[in-house]
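This is the structure I want to talk about, given as structure tokens.
The complex is shown incomplete by one protein chain, all other protein chains being positioned as in the whole.
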Amino acid sequence: MAASKPPMVAHRYLPTGEQDRRELLAAVGVESVDALFSTLGDLVLDEPVAIAGPMGDGALRHHLGALAAKNQVAGRDFVSFLGGGAYRHEVPTVIDHLLLRGEFLTVYTPYQPEFSQGTLQAIFEFQTFLTLLTGLPVANASMYEGASAFAEAVLMADRLQKKRRKVVLSRGIHPHYRATLATYAQNLDFDLVEVGWDESGRTDAAALAAAVDDQTICVAVQSPNYFGVVEAWSVASDIAHAQGALSIGVVTEALSLALLQSPGAGGCDIACGEAQSFGLSLAYGGPYVGFLAGKDEHKRAMPGRLAGETVDSKGQRAWVLTLSTREQHIRREKATSNICTNQALCALAATMYLSLYGKVGLRQLAESNLKRAAQLRQSLVATGVGFAPRFRAPSFNEFTVRAGEPVQPLLRDLEAQGILAGIALGSDYPELEDCLLMAVTECNPMADIERFIATLEQRMAARIGMPFPTAR
Amino acid sequence: MAASKPPMVAHRYLPTGEQDRRELLAAVGVESVDALFSTLGDLVLDEPVAIAGPMGDGALRHHLGALAAKNQVAGRDFVSFLGGGAYRHEVPTVIDHLLLRGEFLTVYTPYQPEFSQGTLQAIFEFQTFLTLLTGLPVANASMYEGASAFAEAVLMADRLQKKRRKVVLSRGIHPHYRATLATYAQNLDFDLVEVGWDESGRTDAAALAAAVDDQTICVAVQSPNYFGVVEAWSVASDIAHAQGALSIGVVTEALSLALLQSPGAGGCDIACGEAQSFGLSLAYGGPYVGFLAGKDEHKRAMPGRLAGETVDSKGQRAWVLTLSTREQHIRREKATSNICTNQALCALAATMYLSLYGKVGLRQLAESNLKRAAQLRQSLVATGVGFAPRFRAPSFNEFTVRAGEPVQPLLRDLEAQGILAGIALGSDYPELEDCLLMAVTECNPMADIERFIATLEQRMAARIGMPFPTAR
Amino acid sequence: MSAPTPAPTPTENDLRTPRVAWQHEALLFERSRPGRIGVTLPPSEPGEPATADLLPAELLRGEIDGMPELSEVDVIRHFTRISRKNYALDLGLYPLGSCTMKYNPRINEEMARLPGFAGSHPMQPDSTVQGNLELLWELERALVDLTGLARVSLQPAAGAQGEFAGMLMVKAALEARGEKRKYVLIPDSAHGTNPATAHFAGFEVKELLSNAQGTLDLEDLERAMTDEVAALMMTVPNTLGVFEDHIREIAAIVHKKGGFLYGDGANFNAYVGKARPGDMGIDVLHMNLHKTFTTPHGGGGPGAGPVAVCAELVPFMPAPTVEKNENGFYLDHDRPGSIGRVRSFQGQFGVLVRALTYIYAMGGEGLMRVAENAVLNANYIRKGLEDLYHLPYQTPSLHEVVFSDKHQQVHHVSTLDIAKRLMDYGFHPPTIYFPLIVSGALMIEPTETSGKEELDDFITAMRAIAHEAETDPDLVRGAPYTTPVGRCDEARAARNPILAWKP
Partner (left out) sequence: MSAPTPAPTPTENDLRTPRVAWQHEALLFERSRPGRIGVTLPPSEPGEPATADLLPAELLRGEIDGMPELSEVDVIRHFTRISRKNYALDLGLYPLGSCTMKYNPRINEEMARLPGFAGSHPMQPDSTVQGNLELLWELERALVDLTGLARVSLQPAAGAQGEFAGMLMVKAALEARGEKRKYVLIPDSAHGTNPATAHFAGFEVKELLSNAQGTLDLEDLERAMTDEVAALMMTVPNTLGVFEDHIREIAAIVHKKGGFLYGDGANFNAYVGKARPGDMGIDVLHMNLHKTFTTPHGGGGPGAGPVAVCAELVPFMPAPTVEKNENGFYLDHDRPGSIGRVRSFQGQFGVLVRALTYIYAMGGEGLMRVAENAVLNANYIRKGLEDLYHLPYQTPSLHEVVFSDKHQQVHHVSTLDIAKRLMDYGFHPPTIYFPLIVSGALMIEPTETSGKEELDDFITAMRAIAHEAETDPDLVRGAPYTTPVGRCDEARAARNPILAWKP
């Protein structure tokens, strides 16, 4: 602190002026505030830590705005077909207007139900939506995001299958999800066995059947899988159940739940994944909202919070957090998980999103994603620009293409032309090093597809040294 | 409507589906909704009016976003010194967060006080702020904006001075304000007499004294006036009062009220103007918020709404709209004004702004505006780039410069270099055709000033064909 | 409609009286504590001049006594707390007749805040605000298409100012014809702004009495419509929610005498997209964007009152207008016939952005449905209450229905009591005691944005109150009981006005 500068007292976030401070000190009976830090001894710093500020709204807008301006984003700066577990969907403006109400934004976990019925009712509604979408009867109040939700789902299965020692999972599950599971499981007492895929792009059923035995805790499959291919849940479920194992269905593009057979209907015992598609912005990867649903008989093994219905002293319907003996604040080291803070506000956004789209809108949106992606897929085939779908099994709004040329330079080249064409699969799947993962949503107008095709045609023309398509 | 398209029923803003519509029609006892329009006969259109839509949030963002993107704005696209009755100030983010609460945004005029105490208390607080700032004991709940507030102030003076026939006003009053008054007064029974300014840039006191006589209703002066010059209210007030006329003080830059002598203290009987500076964005000119304050004995002659304190049935403090026998909904053609809807939400924003800045912050902000403008003024003089302050009397955050060259090409040239240097005065004041009005606020960092000076130096260098300043 | 649960009744120990610390939220000024501040100001620049060197002491003021000192959290809490004392459209039905309290879409707010709009200065060169000008152009086109008139001025700040601009144009047009007419005809059912406007525009008002149907009597009109009459100002549909089915005859009578037919378009929601005022013979019409076109009322404004005019009035429109040439859009200030400005700059631009957003959100067909559903809902309420509440006019209703308290007056229960009691049932009251031609009027406009179940709840509540008025009139007379404050003493406020807090 420069000697000349008087110490800061007033600050917009500190409602204690000079006079109030004096009164408080007098009431407490100390001379100075440092007396209250006496137990810290010489740990107390003499000088403030050197951090810029204090900044007002204007300075913050200037500083953070300059950082934001160093990013490029889809729609504004380029055409993007990035997906891979994070999807660009329109977010209705209503959501933010409601989320920003202080009564939702600035409240703690609803441990005191009489003062938290709004949050509790919304959690109960979120849980209900997830049961409807997953086809399973119980869903929790949220997990951090898809990958840790998946890890927690496997841990839950482990708790339910205490004596078994093996988890079998499809390599079609998102690489981050598998990596997270590996981290979570590293000190636990089971092995992870991964199973590859067949030429259709689906998890290899024969290999799966071979890997699953009576030591298997659970079988986990993702659909649409990381390559965008729609799996049939029942294949994995049947294999699992035949050996007394549980079946876990993973979903990274939650919008697909509006159109595709639900995990529950496909025989999954547990469904988990990421619901970012329901009204959350991309935000460079978070905060998103994980979900986890299961069967009624397993509810006491679930991680995370659950809201339940009850009555108040007058017999009126009310909601409370319940079954909390599963949780760390009661059960401590024997809890079903260490999770405490979850993603309540994100879950609320998803609840709002689902109520706005509703029964008809969500289905229509899912179909329009399906169709738009199919239009890109078909255009790639039709124009013969060298990009070909890699797998023949059906997909939803994302699919894998073989680029027909080295992927990294291609992506850099397209980036320079304002197109983020997709995610290179090679680093996670060396056997797919010539492949790209491309997602198409309602935020990709037909113009995006046309521009992409035209760009590929120009590259082709440059390469072959003549106009392309040649017959045009 | 294309024959193939079924008629629209569901829409996000129309919560009446097919089935509800049938039930409603049945209850009303008609076959079709058109039966309810029978009194319109053949006026009912066969086809909908050809207007684009319906658009969802995505399409609206696309369409309106494209329009917004065709504008250029200060800070982002250029350096701006535009003022002239609309000032760029930082708007604390808190304001918008609170304004957008449905409980403020989606409520009507508080005619039912038991259901409107929030709005009423806020209006009472707005009125109080304006009394503190203007130094006059009564202020109303808002006017549309500064110009019509001024016209209404003159009309109010006319009501208070029934027998008189002349309004004397300074040419230093904002041209739009004088034009609006001319419109409002065109069918009323008094003349408008305008008085020029002296070499200091203030209203010419001698001419004013000469113009005011015992037929004069009121004398109106603006401070800081349109040239940015600070007037002494008492000069006009004294002249007015000597002839039994009323004195009206006009303020277009409300921030100046935090620093300069208040109109009330300067002897004004009525103060009016524009409070856009208190937390409202520029928004191409509106919505802003006009204010009007006066003396206690004149309150029944005031236009517009007034909130007052009272008690409820249990004796608790409460607020209501009051003295409404002045208003059109009671008094009809004998009302003090035809104003009904006013600028309540903008007044609320101003109230929030004033409570955030508060006693100390508002003063500091005003001083920093004063000083920043002085820095530009001094830099112009010091660097000798050909721009010179036109008037010698003190100014606040805006002042007039003589450009020393034709203004229009100069402005176009600077615009091309990313600078909106100011407002050309020539079209409103032919005698100032070589002059510009420049405003400087806290949103002009020193870098703006430096860039402007550097640009002028480059122009100078180009003109004289050698580096400028020559000694550098 | 299920059987109504009676709303709460008063008791000795009224627990609804809020006693929690913050429910009696004090005034900002009373909450002030020294040393607090709600912003962080930038540090001063090196080399800044001193205030005293820039301004002489006699032009300066001292510290402003009474200005509050509050931190940001104080301000957030203050306004959050007091906001909760308001009932709002976002909480439920708000059936204020003549006010068209329909849902305010939130995308409107997002669009108005786009930096390209919100950050543009009104004095910027036209070349730098082409987007704004195009938006104004598009909105004018849409309103022209919806009204069937020649052009629309977007400058007026609210309905009343639209009326004012409209009547000044009428005056100017007459003067251009060399005529100076003295009178304006206004039905007794008109909104107060109509006569007030006519007066400020320099006319004398002649009131026309409504007939038993609540409409104009053509013979009366024919008699009153002399060549000293500049215009007939009429609300369409009128403030009873009734459409004057003889409107084309009315227009003919007015036109025959060289007068203008002024339409008050505050009730445009009844037929927006379904019929066009221009087709009816209306020459000039203001619209309330804060009614029909969903811009939020915000506790009393801001709104906007564009005024549409027929070809004869175009030369007299307020300046500037938006025009287009080969270089793009521009503001045309050079309109010699213009009545001039009615305000600074270009109007309530932010409100205009919201209105255009809404228009596109609906589309042409959607707007047609707006009118249909608004009318259907009003008729449903009429049907649901007409056995218990007196309907002074049997004429078909469009978007609103007006009852009176005649049946309840028998039990000494008035419209005011009914209105206050409705609050205990969780509804905002209808407009009361307007139009003036109905004694004890209850003017109900549900709009199209409430669904059937909310109408049912409202009808149920109104019926329950009618029942209470019979069986326990004191209960109704003592209402409301559950609001943040009880019935307010308005007479006292007017008798002894306290209009500001004093330091």
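Note that the chains are named A, B and C in the order they appear, and that numbering of residues resets to 1 at the start of each chain.
Following the convention adopted for this analysis, a residue touches a chain if its C-beta (ideal position, glycine included) is under 8 Å from a C-beta of that chain, and two chains touch if they have at least 3 such contacts.
From a predicted model like this one, the values you see are computed outputs, not experimental measurements.
Among the chains in view, which touch the chain not shown?
It touches the following shown chains in the full complex: A, B, C.
Out of A:L365, A:V385, A:A403 or A:I453, point to the residue that touches the absent chain in the complete complex.
Here the residue in touch with the unshown chain is A:L365.
Considering the complete complex, identify which of A:Q215, A:Q243 or A:S281 is in touch with the unshown chain.
A:S281
Tell me which residue among A:R101, A:H241, A:R402 or A:R451 touches the hidden chain in the full complex.
Touching the chain that is not displayed is residue A:R101.
Which is it among A:H63, A:R165 or A:R463 that touches the chain not included here?
Within the whole complex, the residue contacting the unshown chain is A:H63.
Per the definition of touch given earlier, which of A:I248, A:C268 or A:V320 contacts the omitted chain?
The single option touching the absent chain is A:V320.
Using the document's contact rule, name the residues of chain B that touch the chain not shown here.
Chain B touches the missing chain through residues 9-20, 54-59, 93-94, 97, 102.
Kindly note down the residues of chain C that lie in touch with the hidden chain.
Spelled out for chain C, the touching residues are 5-17, 19-23, 31, 33, 36, 40, 71-74, 76-77, 80-81, 84, 88, 90-92, 103, 105-106, 361, 424-427, 449-454, 457, 461, 481-482.
Here is the rule we use: only the chains that are shown with their structure count from here on.
Looking only at C-beta pairs in contact, point me to the busier pair out of B-C and A-C.
Per the contact counts, B-C leads.
Just the number, please: Cα centre separation of chain A and chain B in whole Å.
Distance between chain centres, rounded to whole Å: 47 Å.
Where the CA atoms of chain B average out and where those of chain C average out, how many Å apart are those spots?
Distance between chain centres, rounded to whole Å: 20 Å.
Residues of chain A that contact two or more other chains, please.
Correct list: 10, 12, 56-58, 93, 97.
Touching at least two other chains at once: which residues of chain C meet that condition?
Where chain C meets two or more other chains at a single residue, that happens at 36-39, 41-42, 69-70, 72, 74, 76, 80, 107, 109-110.
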